[in-house]
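One chain of protein is taken out of this complex; the other chains stay put.
By letter and in written order, the chains are A and B; residue numbering begins at 1 in each of them.
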Amino acid sequence: MLTIATGNKAVAAAVKEVKPYVIAAYPITPQTEIVEQIAEYVTSGELDSRYIPVESEHSAMAACIGASITGARTFTATSSHGLLYMHEMVNWAAGARLPIVMANVNRAIGPGWNVWAEHTDAFQERDTGWLQVYVSTVQEAYDTTLMAFRIAEHADVILPVMVNLDGFLLSHSMQSLDTLNAGDFVPPLHLPHAIDVLNPAGYGTLTGPDEHFRFRWEIEKAMRRSRKVIAETERDFAERFGRSYGVAEEYRYEDADVVVIAMGTLGKEAEVAVDLLRNEGVNAGSLRIRWLRPFPDLDLSGREVVVIDRDYSFGFGGIIAQSLMARQRVDLYSVIAGLGGQEVTYDDIAGFVRERRPGTELWFGVNGNV
Amino acid sequence: MTEIPKEEFILKCTSACAGCPSTLILRYVLKAAGADTVLVVPACCTSVIQGIYPNTAVNVPVYNVAFAAAAACASGMSEAFQKAGKKTNVIVYAGDGGTVDIGIQALSGAFERETDFLYICYDNEAYGNTGMQRSGSTPIGARTTTTPGGKVHAKKDLDAIVAAHNPSYLATACAAYPQDLFKKVQKALTLRGSKFIHVLAPCPPGWRFSSEMTVEMGKLAVRSGLWILYESEFGKVTINGPSKAAMIKPIPIEDYLSVQGRFKGIDRKAIDALKSQAEQRAKHLQKEAEGIC
Partner (left out) sequence: MYEIRIHSRGGQGGVTAARLLALAAFRDGKYATACPFYGAERRGAPVVSYVRIDDRPIRVYSQIRNPDLVIVLDPSVMEVVDVLHGLKRHGKVLMNGTTTEKIHGAPAFAVDLTGIALREKLVIAGSPILNTPVLGALAKMGIISVDSAKSAIREMFSDERNVRAAEAAFQELVI
């Protein structure tokens, strides 16, 4: 059905389509609209899920973990401080190999209080064993949430997936949305290690170094296998519903000499900058990274690269820029921009490209040339 | 006498200390609950007692979870079982640190939501697993590794906190009275909603008494009136037999304190505080049992 919706409502609509058994809900700006909309669905009977209004985000993830280990499909949503408050359980969910899906509405971390977009919240969870994907439109938020359940629950993966959308910029923006009848696109969940009282087992008991190491290696293997599952899921989605995104979305990329790399809504805005630059005769292209984990294999050889990080690692730099440089030799200009909802226009992005100084780092708007 | 099933759910060769009350309590809890049961266990002695992967000494599924998370984890599990049409008992088995301190937020939330589960706090009055540090449940005057001069604050009134959530069932029990414990677990599991049992767990290494004295220590706690056995079904309070007798003629609390190394050197002031707390508590419960308050 064609309608228009906010990013938050698109996520809620996708959740309704896959009918989780259990949904844990705790409000936090700018995510709250997701759990409010799901509460409406559950109250009206449109969605037959158990809705647990927990008393904290730590408990939200704990409740999802308790439900998931019985073999139930589960969902929760959070943002910023909520995500950090549940950090312990975020690790637990992946370590316990539970295919929980969570929407995270990216927001800066205090102090001071700032409710606007920044990716640092989710980046602080990047080493937990969760798959992470970042979306840029309302439709993509919907489609990706559907795909997230299928990828998380796939027998070759069985890991949690975090769907990230930019606070306010996307969570509260209204755009067109084509909701789907997903049919059997997301098959029923079969959790191989679900609790079975007829076959009792201990979960998470004391574990020695050898076994601990082996479990971590199993997660790494699953993370590597997930690349193929993501590709298959995207392919099947495209065949059924006619839309695809890829691990990274390319725009005028093929023949580009200089490439802008960004995530989320900045990745879309960058496309407009590319058009501007092309009109000026600059052979620009853009690449919007969607999957942060598993990190995509990008071949950037022979091109200049301008990376816009809406995140930082103090004393290290923009995390995407540093991650790319760790993997390949590339002439890269690192820009930290958009923190705490800082306004970054397509003109600004075109400016980063025009005034690029490969090998250096810019903290945009604060005379932060390093 | 209640017929207690012969079936054992705690297998031989646990990693528990000799004379461990936690294992004893869990043995009777599981006998009462039966095989269609899942335990949710936050960090506590029982995390260790189960044994080391891939072995386990508990013959029902045990979900070990982070320290603060037990009641919330059980909330999700309980809802998921209900959604799947299963009647599996969900029982949290948590120590006092995981209940009165770090786990109390999740506990409060789960009880406020009337989660259909049984929460059992086995209370050895300190962080036992980490080597006996004070918890909110450590009584005044007790020496722990973080209160080497004796604890200066009173034991947190966990039962009053839980009672304030109006649970469908609330009871206290003691490792020394397994019949009483068994019956309480059985009764709790027949009721819907949130149920709570607070079990005193005299801990030989922690309280510093010899390991064959566990049951005796529990009996002294009850007879001295420092631990009162009672139950409250939908708010109606009944004081159980051993504590009724103790209220009529308690033994001196010094008989209980003097046999434990942790109370060595306890001063008069702390003893008086313990006494007056015990008396007040007994009075309050008697009034409640008579329906006066």
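Just so it is clear, a contact is a pair of C-beta atoms (placed from the backbone, for glycine too) under 8 Å apart; a residue touches a chain by one contact, two chains touch by 3 or more.
Everything numeric in this text was worked out from a predicted model, so none of it was measured.
**Student:** Could you tell me which of the visible chains the hidden chain touches?
**Tutor:** A
**Student:** For the chain left off this view, which of A:313, A:328 or A:345 is in contact with it?
**Tutor:** In the full complex, the listed residue that touches the missing chain is A:345.
**Student:** Please identify which residue in A:91, A:124 or A:175 touches the non-displayed chain.
**Tutor:** Checking the options A:91, A:124 or A:175, the one contacting the hidden chain is A:175.
**Student:** Which of A:84, A:115 or A:219 sits in contact with the chain that's absent?
**Tutor:** A:115
**Student:** Tell me where the left-out chain touches chain A, residue by residue.
**Tutor:** 3-4, 30, 113, 115-116, 166, 168-170, 172-176, 265-266, 268-269, 271-272, 343-346
Basically, only the chains that are shown with their structure count from here on.
**Student:** Taking the mean of the C-alpha atoms as each chain's centre, how many Å separate chain A from chain B?
**Tutor:** The mean C-alpha positions of chain A and chain B differ by 42 Å.
**Student:** Once bound in the complex, which stretches of chain B touch chain A?
**Tutor:** Touch residues, chain B against chain A: 35-38, 40, 47-48, 50-54, 56, 58-66, 68-84, 88, 105-106, 108-109, 112-113.
**Student:** Residues of chain A touching chain B in their complex?
**Tutor:** Those residues of chain A that touch chain B are 21-22, 24, 49-50, 52-56, 58-60, 62-72, 74, 88-89, 92, 195-197, 200-208, 211.
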